[in-house]
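All protein chains but one are shown in place.
On to chain A.
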Amino acid sequence: MTFMKMTLSATALALMTGSAMAQTQVIGVSIPAATHGWAGGMNFFAQDAINRLEEVYPDLDFVLATASDPARQVNDIEDMVATRNISALVVLPFESEPLTAPVQAVSDAGIWVTVVDRGLSVEGIEDLYVAGDNPGFGRVSGEYMVSAMPEGGDIVVFRGIASTIDNERVDNFMAAIEGSNINVLAAEHGNWNRDTSFEVMQDFLSRFPNIDAVWASDDDMALGVLAAIEAAGRTDIRFVLGGAGMKEMIARTRDGDPMIPANVTYPPAMIATAIELTAVGLTSNAPVAGEFIIGSVLVTPDNAADFYFPDSPF
């Protein structure tokens, strides 16, 4: 399912490998702080990848900075350039707009730039782009809904924080269920938050006497939704489809919980892919410039064991 779209940029590569070898090179990694479950997993996998790579490549040093807002992330990146003399930057932008100009400055200084997950608002700045597949996430979720409810039914949809990511997911979900008999009763923002989703689901339950299924679109939101359904004692909801692959939810799918028959991945470990590829680019002559899109995979009881990572906090 994972596929690579490589657009070779030979010049950038020659630049990197030419000056490499001999002395220690530093890779800066700048990511948002662990402010929610997915970001917590991403922090875990970033740290994990760095620990592993420091053993594999004695010539590489890593600086990891976590920022709680875009302004601080800009400061982190400036500090890395000014004081750590980084050869490459792996950045998961907090927000696209505020980070575009600072990252462009890094790129203009001749430093390799790997952008992860959230694209910058100007194209062509980064040397390598590693991202999850948001349109695919929505499409796979929608296709699952159609296959799980061939006769159709009434569903409610939970959206994340209003953003491009959320729009891409929801638009593709809607496109995937188009033409089926699945009817979306309502869609509200649960903001990828358990408490908010709990309250929104309570209100949906008051509003609609019959709901056949819920697209919670995220596992944190799914947990809030499940708690609200349980508290109301409603039995009309057949299943809740979350997403992102939180380990508790993957475990429940694996163990055959009828309310959580499936999951759709959006792996926080993509940060590890990005750091790994950047390290490969710095230390070898394997070309890594281009785009690396990590597909969203449907998890069912059959393959759930492959997506269960007991050590991850997410």
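The working rule: a contact is a pair of C-beta atoms (placed from the backbone, for glycine too) under 8 Å apart; a residue touches a chain by one contact, two chains touch by 3 or more; residues count from 1.
Here, contacts and distances are computed from a predicted model.
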Answer for the undisplayed chain, UniProt naming, from "Acyltransferase", "N-methylhydantoinase B", "ABC transporter permease" or "NitT/TauT family transport system ATP-binding protein", is "ABC transporter permease"
Answer key for A:Val26, A:Val63, A:Ala148 or A:Ala227 versus the chain not shown reads A:Ala227
Decide which residue listed in A:His36, A:Arg118, A:Arg139 or A:Arg169 touches the omitted chain of the complex. A:His36
For the chain left out of this view, which of A:Val115, A:Val130 or A:Val200 touches it? A:Val200
Residues of chain A in contact with the chain that isn't shown? 33-37, 39-41, 43-44, 159, 162, 186-189, 193-195, 198-200, 202-207, 220, 223-224, 227, 231-232, 248, 312-314
